[in-house]
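Would you mind keeping the following structure in view while I ask a few things?
Removed from the display is one protein chain of the complex; every other protein chain stays in position.
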Amino acid sequence: MELQSSVKIKNEWDIVAVRQLGRNVAKELGFGTVDQARITTAISELARNIFLYAGQGEVSIEKTFHNGRSGLKIIAQDNGPGIADIRRVMEDGYTTSGGLGAGLPGVKRLMDEFDIQSKLEEGTIIMAIKWLR
Amino acid sequence: MELQSSVKIKNEWDIVAVRQLGRNVAKELGFGTVDQARITTAISELARNIFLYAGQGEVSIEKTFHNGRSGLKIIAQDNGPGIADIRRVMEDGYTTSGGLGAGLPGVKRLMDEFDIQSKLEEGTIIMAIKWLR
Amino acid sequence: MDFRDSLELKYKDMLTHYLMDPNERILYQGQKLSRKLIEFNIAPEEVVSLHKSIISDSDWSKKELIDSFDILLEVMIGYGFAYREHQSLRVQQLALKNEIEVAANMQQTLLGTSIPHIEGLDIGAISIPANQMNGDYHHFVKDENECLGVAIADVIGKGIPAALSMSMIKYALDSFPENRNKPGAILQNLNRVVEQNVDTSMFITMCYGIYNPTNHIFSYASAGHEPGFLYSHKHNAFSDLDGKGLLLGIEKKTKYKEYEKRIFPGDMIILLSDGVTECKQGDRFIEREDLVQFIEKYKHLPSQDIVTNIYKDLERLQGFKLRDDFTLIILKRIS
Partner (left out) sequence: MDFRDSLELKYKDMLTHYLMDPNERILYQGQKLSRKLIEFNIAPEEVVSLHKSIISDSDWSKKELIDSFDILLEVMIGYGFAYREHQSLRVQQLALKNEIEVAANMQQTLLGTSIPHIEGLDIGAISIPANQMNGDYHHFVKDENECLGVAIADVIGKGIPAALSMSMIKYALDSFPENRNKPGAILQNLNRVVEQNVDTSMFITMCYGIYNPTNHIFSYASAGHEPGFLYSHKHNAFSDLDGKGLLLGIEKKTKYKEYEKRIFPGDMIILLSDGVTECKQGDRFIEREDLVQFIEKYKHLPSQDIVTNIYKDLERLQGFKLRDDFTLIILKRIS
């Protein structure tokens, strides 16, 4: 059973909108303030990546239920240039985006599950879940 | 011109005493709260090293003045076993003392100046200065 | 009660005592707590959140709230230690990675091979190191009789030490070109070199094969190497390219048996390193049968596309972390 809503990412204001969506869903699911802040940060990072590297795309927030646990699922997709070497992008210290520790490995560490698929010139889709403890 | 006082390190309570001495001198010199906390942390680390590796020793706190600047100088000395490979001890990530980033390289980064001399079976002397900005 | 549970009580107790009697002993406890927090992987945002929740529940005055920051500051210094070390480690890591990258490029120049053109044969090869330097080695050579020599080897272990000893294989292979048409003899010679020169704890598995495009016989010998596959187009079936032989570097006088296979149009010879079969899917390793399914899936494609597609599938399956160096070679008879 999944409930979904999504935000198209075209400019920086959309990042705020999808953060807000994510925070609302996180609150509804009963996540504490620290996890809310982590989830919105992960959402920001993914939305920002779309905005920076693909120009535009979409971030969806879903409630997800599995084996009696509930969780929040983020899906970020774009039709941008794609990632040539996923292994490399998932390495620590690869991002040159200024911030220390952010980038995709940082998001992966903030969340409980993480999957990425990408094809050159077709785009990228990233899925991440945080389970409620 | 130097004013000095020192604390013999024999047990963990002496660490508190030398921290207190260091904090008093830091306050007198006009260091802010963050720098006070950094200085006392550096003192703790050095005193704790003495206590852990040499058994006993002494930490002195001096006011030091140079080129119109004033600073706080920590001198930690012991007659313990000495350090066989100083280059190695000064490497990041070498200490296995549990804490991340502590150890001598951590102290060096907290302070402005740092010098170490050690001879096997004779002991170690470490000097560190923090200048008032 | 585990550390996280007791943490709230302990921290609250520390704050309460400090507000009653601010002294150095409690600040020192703050520093020690900071060490513990880091030891138990507690992130800094959790500490801030804990502080907030304690003061929210308290009846402390505004002045006390402000004073409570002294303890938070003391605890945060420990994170400052970690933070500064992090910045230093990042710089070091970058330097180390650059250095290894230079070495890896050097290794590629040194060990590099190109796929020769052999009449009637479609050749594909991929070799990807798990880290930056490759402990797998493969090499193609076309001899004076238009035969294809193909070597695939794997040092037990990976990374820089493995790569270092691989250079030796390359020097040694270069130095006895006279018996290039005898896979068994080649392995015997190599075995002697490895046995003599390398650390006793370092072993190498290797398969050497020769494809004769005139009579379409593939002859090979194996030194304990992961068996390849033979795909029969006619029967649409895979069989193992078995081969018995001791690893290189164990016993000086080892002899290597030669095997021969007749290759028909549409057949494929598949050579690989154990990095291909050591892929982990979730909690289980993929089986050789699973691998066959992947080959099946792409077998209509040119050889190079087959090996590249299989690599990409298996790479994703393992969350983009290779556990071992990965080498896959396909020789397809096209006429």
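Labels for the chains are A, B and C, by order of writing; each one numbers its residues from 1.
Just so it is clear, a contact is a pair of C-beta atoms (placed from the backbone, for glycine too) under 8 Å apart; a residue touches a chain by one contact, two chains touch by 3 or more.
Being a predicted model, the structure only gives us computed values, none of them experimental.
From the set C:44, C:120, C:266 or C:302, the residue in touch with the chain omitted from the display is C:44, counting the whole complex. If you put the hidden chain back, the residue from B:7, B:21 or B:37 that touches it is B:37.
Contact with the undisplayed chain is limited, among C:56, C:114, C:215 or C:335, to C:56. Seen from chain C, the chain kept out of the figure touches residues 41, 43-45, 47-49, 51-52, 55-56, 61-62, 65-66, 69, 72-73, 76-77, 79-80, 82-87, 89-90, 92-93, 96, 99-100, 102-103, 106-107, 109-110, 131, 159-161, 163-165, 167-168, 171, 197, 199, 202.
Within the complete assembly, residues 15-16, 19-20, 23, 33-34, 37-38, 40-41, 44, 92-93, 98-102, 105-106, 109-110 of chain A touch the chain that is not shown. In the full complex, chain B contacts the hidden chain through residues 32-34, 37-38, 86-87, 90, 92-93, 100-101, 116-117.
Just so we're on the same page, only the chains that are shown with their structure count from here on.
Each of residues 86 in chain C touches at least two other chains. Residue numbers of chain B whose C-beta contacts span two or more other chains: none are found.
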